[in-house]
Every structure is written in structure tokens, then in C-alpha cells.
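The other protein chains are all here in position, but one chain of the complex has been omitted.
Each chain gets a letter, A, B and C, in the order it is written, and its residues are counted from 1.
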Amino acid sequence: MTAAASTLALEIPWGVLLGAKVMIILTLLPLTALILGYVFLMKMMAHMQSRLGPMDPGGFHGWFQLIGDGIKFIQKEDVMPADADRRVFALAPMIILISTFVVYAVIPAGPRLVVEDLEVGIFFALAVSSLSVIGVLMAGWASSNKFALLGALRAAGQLIAYELPLVLAVVGVIMQAGTMSLQGIVGAQANGEIFGWGAVGNPFVLTQAVGFVLFLAAAQAELTQTPFDMPVAESELVAGYQVEYTGFRWLFFQMSEYATAFALAGIAATLFLGGWYVPGVEGTAADVLGPLVLFAKIMAISFVIFWVRFTYPRFREDQLQAMAWKYLIPLSLLNILVTGILKVVF
Amino acid sequence: MAVTEQQQQAFIGKHLAEAQVAVELQDEDMVLNIGPQHPATHGTLRVVVKLDGERVVAADPVIGYMHRGYEKLTEYRSYPQVTTLINRIDWLSSFANEVPFIHAGEQIMGIEAPPRAVYIRTVLTELSRIATFLLFLGEMGAQVGAITPVFYGFRDREYVLNLIEAATGGRFHPNFNRIGGLKDDVPAGWIAETRRMMDKVFESCDTFENLLEGNEIFLARTKGIGIIPGDVGKGYGVSGSNLRASGVDWDLRRDAPYLAYPEVDFKVWTHPGGDSWSRYWVRLQETREAARIVVDLLDRLPSGPVMAKVPRIIKVPPGESWVRVENPLGEMGYYVVSKGATGPFRVKIRSASFSNVSILPWLLKGVYVPDLITILASLYFILGDIDR
Amino acid sequence: MPDDDLTDAEEPAAAEEPAAADEPAAEEPAILPEHVGMLAKLQADLGDALVEAVSNHGDLVVRVRNDAWHAAALAARSRLDCEYLSFISGIDWTSRPDPPNWDPDAPSSPVQPKEVTYGAAGSDGRFQVFAVVESTDDKIQVILKTDVDEADPHVASWTDVYPGADWHERECWEMFGVRFDGHPSLRHIYLPGEFEGHPLRKDFPLLSREVKPWPGLVDVEAMPGGAGEEAGDETAEAVAEGGE
Partner (left out) sequence: MPLQIKTPGLIKGLGVTLRHLFKPAVTVQYPHEREDPPQRARGVIALKEENCTVCMLCARECPDWCIYIEGHKVKAPPRRAGGKPRTVSALDRFDIDYALCMYCGICVEVCPFDALFWTPEYEYSEPNIADLLHDKGKLGAWMETVPEPQPLEVGAEGPSKWR
């Protein structure tokens, strides 16, 4: 969805280009968070619970609610606990936001619509997305609050445990596509054939169904969404590592939560659902249509993520660890093994 | 900086001494105050837990943040005024709170309410049971992390509250019982409406069964968590569904009959498990059973007056009476001592939640923090019922 | 029959307290037939420590001597299979000094009679501790009472018989000042640690009812300028009747 076409960018000075890219992501990130927050948190959850959600702000179904909330948060007093480690406390939300921010850079939204088409795109995306653990730990530690500390420790254990199945689930896709570049993976799916029939390509969800489910489960944990929301568990730890945050700092946490959901859904859409590719559409048309298609796929995956979130109860921390180490990781290793064998056979 | 040892010691010295909390701190332990302001304690219960990691080493519930001194207040009020007060003890099933007190008064006076009044009292008691349990069925979900069930719980409870309001004028505090009967009969069309709503209650129970009761994550979170053996429960005075979920077949509606229960054929649900899931399951079954009782009673509602002949100014003759009933939360009883005045001389309120929660120090040893929340939720207490 | 001892014990109590004649217990048969067996079992264990027993509105009320309070719990638990503790609480039988702003003649004011009377199974002092234990198997319950010395109120703790007695005894100690010997940690349960006094004792005032004037005391003002000049006495009385 970004418009930094590398072919056109040759003439533009490096600094200006970088600034433009940063600005694009900076506008995109809150926008996606707003869209997810409004569509799923405000409206879908409300209707699933026999409610309407906000209806008044903005006139039409309360579309302005979240923007209004954001404005409110910015106005709020910046409250910091007396015993807080002030610098770390202030830095933590930034780090979490930055880790999300960088992921956006590698997701392709069209043949030329990508901020940075890295050769190791998927590796890079998964690596930087796990940076948020550091932010969470910093937030929990600096808050000088026992609930926050418990939440942060839970988050650290959980995010590390789920980083592994997340990466392992992707390995199957990488093996099948033969590249780590996200554009390459989209291309591999577009040109793929299902038993010799290549009209719609081969979205890897068909051949990597296990990997897809594993990826979604791990992403759910990575995003600390129910049933894996122990770090913030409001009925146990009140709000976990976020408990002492208010105003715009808290807004950063929320924004990064939804933006990360969007980013991970984007990666899932790219890896498993064919990304921006639309059969039969090439060139500039794909640059226009691609973002829309990708957006639709992201919304579909986000729907599943949030649907699960609004339905299920929460695991206990030890159950979560058991699930990661006893089920998801062996399963993903098996998936890699089978993919490898099939790759060799066919 | 996070909490240093010095700060922690200072904290213990300052706060724990004040509240006289019996938690001794050793090395590497952390004291965590769950409450008095905490979403899981639905009210102002404070549980001081000593943690080793996330494992609870010792727990000491601190109650009294909501103590309103009802036993003292009743001594300064007349009988009708007391009725107003006591339906604020367990505010979720306030109609059921009024019944035993009124019974105690009627017993000392030697008055019996007319059959129609007794039937309507029974129906309203069961309706408040449904209202309480529907909220529990959702609330329990919220405590183990599912956000949606609690909304269904609130939504479906509303159907029942509307019925109670249509009959009594108050959603939460009906104040409908009078010594000798009821304030008034139910309005026209109420019975038909109640029948209609009971169908919705059955539907709602199915929803909870599908959404939560059979959910594998829910099972993993509640099965085997917080097991109360029947004998221990009895020693602590745990009652109601909590005791029945421990396999003790004990229901005052059947075993010490009152109201119109002897005339109804109903099943007392028990579960041998004794864990949090059993408590959920038993309450789910009891909600259905209560709806069945309501329908059954409405079919056979006798006609006639709803008020016996009583003097205009009620003076209860000297005497004392102990009346206990099976409230939604468990055994609720009033020990009313009268000396012939317009108000009671002494009222001992035996509320279910007080005893149900008193088992917590025993029950919470060695559980994890998330299980603590599950256990608190599954015991289902109302703070007003603990503190009175 | 153990009943013989009981009737002996009961008579002096009834003789001492003339007010006891008003009590329903005096009108009913002293012990209901279904309670005779229960009482015999308790009597066997407690002997003459069992001071008095009556059936009160279908419940067996047993008063035991203060030093037999613990034995009573054991007897109820072992002999009657009463494993279930309903509650332990206390009562202060003295009359309350009514708030100064109360009108004792107003029909609705809950002013208590000033003479000290005692309830079912009697009492010989100001404080009493009473408890209800139930048997979930036999579906029976017993109300146990014991007198507590006013000057030094104390009684044995039940915590080793019924673990649930812990909180109830804390509450009773806090509210009435009755010490429970052998209780592991008798500390405040509802009220803050520094609270002084025992709120449910009758001499502890309920301030909310003392600081505000009794609404009945503010009466209708007389007519300005020669009230009752032409008004007939009947009408004035009618007003006064409505007013009081």
C-alpha cells in the first residue's frame, strides 16, 4: 500500500526518500490501528455481544469514536508513578511502537508498492516484531508495580515461547517458495500450480494449511490476544504491564497492539493467501488493485484473530507454555519435515 | 526502580500492620494485594497473597471494606424498615433476602401468609435465583478471560429483572414482602410474560453451555481447580451450589421445606467433582431447574388474597426465631430476637457468602494467581453478602 | 429419661423470669418429640453441663455451661453428626439506652422495652454466645447457647472442631468483645485494626440516629398570632393526633 516505487525513486535523494517512507508508515500505522480498532473492537465485538457499540460520534455508527479517543488521550495529563524508572518508563511504549513500525516496511502491497523489498524480508519482519518483548519488559519493570512486573514476566516467557513456532511455521513456506523475500513469496504463489492448473496460482494456505494454522495460533500469542492474553489479563493482573500507563503512552500500547495485528495479518496474507496478487492483473493495475486485495485479505485474517479473541477464555501461563513446547513446536517441526520430503519427492 | 526490598519492608510495616493481616514474609516471597480494587473481586474484597513466583504460598482475605453494620442498624429500625435494609445484603437476589426475615417475623407472630402469596414469593425467589445465576454464568467467563459471556449474562438477566420490576416496582430492591403476605398481587399479564421469558432463560442456558461450559480452554482452566472436599466445606459452613458441587446432597428447599417448595417436584443437582467447573455446572443446571420450578408454580397458582390479616402497626411479640433458607448464594438465615417492640431486638444475619469465602485461606494454598481468580469467581460471592 | 433433669433445670429459670411466661416456648411442649432423641444424645455427653433445653419454633435450643462450650461442639459433631457449622454469634440481652432525640410514645419508633428479658432457653447474664450446627445427612440442626461472663467475657474457641468458626469468632469478638480462648488469631475482621469498642453491645450508640433529630419531634408550628383562639378543641386534637 505504500507508494515508494523503487524504479521512480532513483532520482530522489536518499534522505528525502527515507523521510517520505517514514512519513508514509507513520500515517499508515495509526490508520490501520484505527481501522482494526473500529471495525473489530468497536463494532464486531459489540454485535457479537448483542450490543451496538458507539453510535453517536461522527454521525454514522460512531466512526469518529476512536479518533476522538485518541485526541482525548493526547490531551491527558502524563501520569508517571512516583517510584517509576522515568526514562525506561517513557521509552518502553516507543520501543514497542518502533518494532511494529519497522515490520510495515517490508510488506508488499503491489508489484512496486513496498517500502523496502529486502532479500530476507520475512526473516527481518519476524525478527523485528519480537523486539516488542523488550519494550514490554521495560514497561513492566519501570512501572514499579507488582502487577506490571508479573505481566511483563509473563509476556517475556510467552513471547519467547511463541517466537519459535511462529518462525518454524514460516519455514515451510520459505522452503516451498525458495526465497525469503516477501515479493518472491508472492510471486511463487502467483506462479504456482495446483496439480498442474495454474489459473489462480497456488496460495500456500492450500499446501501449507498446517503452517497457516500454526502461524495464526502463534500470531495470536504474539499479539497477546485472548486466549493468550495473560500479560494484560484484566481479570487477573488488571492490565499487566500497561497498568500504570495513561494518556498518549497508553495510546501507543493500544496503537501498536492493533498495528501489529494488522502487520502480522499482512504477513499471514502475504505468506499464505497470495498477498496482493490478483489473477490476471499485471503492472500498474496491480499496483492499484493490489493494496485493496491485500487489505481485504488482511481484514479476513484479522476477523479470525478477533473472532477467536472475543469468544475464548484465557489459558493459564503454564498451559500456554505446555501448548507451545509440547504441541505447536513439534507440530511445526513435523510440518517442516513433511514439506522437505514432499519438496524432494515432487 | 522497581520495588526494592527496603520499600517492600516499609510497605509491609505500614500497611499490613494496619490491617492486621496474617501474612509473614520470607525471602524471595512477594506480597500481592488482590483488591480491594481489583476487577476479579467484584466489589471490595481484598485478598493478601504471598507469592512465590506466581504460586500462592499463603492467602489472607481481608473483608470489611463494605461493612455497613446491618445487624446494628436493624436494632434501630422497625420491621418494615428492616425489610428495606436487608434486601441490600445480597443485592443480586434481594427478593430472596427478604423472605427469611419476613418468615422469622411471621413465625414469632404466628401468622401465615395466604397460599397465593406463598406461591408468588416462591416464584419471585426462583426468579431472583435465575437472575443471580445468569450473571454468574457470564461473570465466570469474564474472570477466566472470555469477554463475551458476561454480556450475554447481563442481557439475559435483564429479562428476569424486568419481570421482577413489573411485579414489585424495583429491579434490585423489591421490598415486596410484608409480614403476613405481599404488598400487592402481580399485575395482569405477568404470568404469561413470565412463561415467555422462561423460554428465553432455557435458551440462554444453552448459549452458555455452547459458549463456555464445553469449551476446552474453559475446562482446562476450571477442572481440578479449587477442589473443596465435602467434609471440609461443611466444616467451613460452605453452602448452596458450592457445597452441592462437592457432592453433598443438601438443599434447604427440599430438606427444610419452606414456601411452596414441598409442593413442587424438582431435582437437587449435585456433582462429585468439587472443583470450579463443577460449581459452574451445578449452577447451570440449577438455573434450568429454577426456570422449571417457576413454570410449574405458575401453572398451579392458587387464587385468593395475598395478605393475611395483620395489625396496621406491626409489633412482634417477645420470642426468637431462626429461619434459614436456600438462597442463590447458599444458606441464608436470620436469627431474630424480639422483645415485643415495633422493631427487632437483635438480628443475626447468617449470610452465605461470609462462610463461603471463609474457606479461602484453606483453598488458596498452592494455587497459581490465575487459578485464584477462577476460584474466587466460581465461589461466587457478593460483597454485600460477606460484609453485611 | 434425660428429660427429667431438663425439666428440673427449666423450672427455676421460668420462676426467676416472669417475662418468660410470654414466650412461645412456654406455651408449646418444652421439647418436641423429634428432639427428644437428639437431646438424649447430647445429654449423655454433656451431663449436667447442659443447663437447659427447649424446642423453639421447631428448633432445638440447648443452653450449656460456659466451660462445656467446647464439649458441646464435640458432642454435636460426634453424636448428632452435625458437621456443618452455620454460624457463631453473640447477643447482648441488656436494654439499650435509646437515643435522646427519640419519642418513645410515637407508634412507629422502635423503642425497646426497658426491662431485661431473656430468650429461649434462658440466660443468666448479659452476654450470650450462640451457634447453629446442622447435620446435612440427618437433616437436623441444633442451636447451642452459652452464657458469657459480663466482667470477663470469654469462651472456648471452636476452631479446632469447625474450621469455619475462625471468622465467626473473630466477628463475635469484634462485635461483642467476647474472647475465644484458643483462637489462633483473634483480630478485627470488618473494622480497621485501631477501632475501639464493640459495636453490637447495646451501650454502643448508633451515631447516625443521634445526630439527626427524630423527624417526629419537629411538629406543626402553632398558628401565628393567637393560636387556637377560635379553633375548637376537637379540631386542635385532630391535628395533634395526626401530628403525633
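Basically, contacts are C-beta pairs under 8 Å (C-beta built on N, C-alpha and C of every residue); 3 or more make two chains touch, one makes a residue touch a chain.
Everything quoted here is computed from the prediction, not taken from an experiment.
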(request) For the chain that is not shown, enumerate the shown chains it touches in the whole assembly. (result) A, B, C
(message) Using the document's definition of touch, tell me which of B:His42, B:Lys72, B:Arg129 or B:His173 contacts the absent chain.
(response) B:His173
(request) Out of B:Val57, B:Val186 or B:Val323, point to the residue that touches the absent chain in the complete complex. (result) B:Val186
(message) If the hidden chain were put back, which residues of chain B would touch it?
(response) 77-78, 80-81, 83-85, 88, 116, 148, 155, 158, 162, 165-170, 173, 175, 183-191, 207, 210-212, 214-220, 223-224, 301-306
(message) Could you pull out which residues of chain A are in touch with the chain that's been left out?
(response) 44, 46-52, 55, 217, 307-308, 310-312, 315, 319, 322-323, 327
(request) Can you list, in ascending order, the chain C residues touching the missing chain? (result) 106, 108-109, 212, 214-216, 218-224, 227-228, 230-232, 235-236, 239, 242-243
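As a working rule, only the chains that are shown with their structure count from here on.
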(message) Can you tell me, using the touch rule above, whether these chains form a line, ring, star, complete graph or other shape?
(response) line
(request) Indicate, using Cα centroids, the chain positioned nearest the centre of all protein chains shown. (result) B
(request) Average the CA atoms of each chain to get its centre, and name the chain whose centre is farthest from that of chain B. (result) A
(request) Report the inter-chain centroid distance for chain A and chain B in whole angstrom, where each centroid is the mean of the CA atoms. (result) 43
(request) Please report how many Å separate the Cα centroid of chain A from that of chain C, as a whole number. (result) 66
(message) Where in chain C do residues touch at least two different other chains?
(response) none
(message) So in the complex, the part of chain B that touches chain A is made up of which residues?
(response) 1-3, 7, 30, 32, 38-40, 54, 141-148, 151-152, 155, 211-212, 215, 217-218, 220-221, 368-371, 373, 377
(request) In the complex, go through chain B and note every residue touching chain C. (result) 17-20, 22, 63-64, 67, 69, 71-73, 75-78, 81, 107-108, 110, 231-232, 234-239, 243, 248-250, 255-256, 313, 317-322, 324, 331, 333, 335, 337, 339-343, 345-346, 348, 350, 354-355, 358-359, 362, 387
(request) Over in the complex, which chain A residues touch chain B? Could you list them? (result) 45, 48-51, 83, 85, 141-144, 146-147, 149-150, 226-227, 229-230, 233-238, 309-319
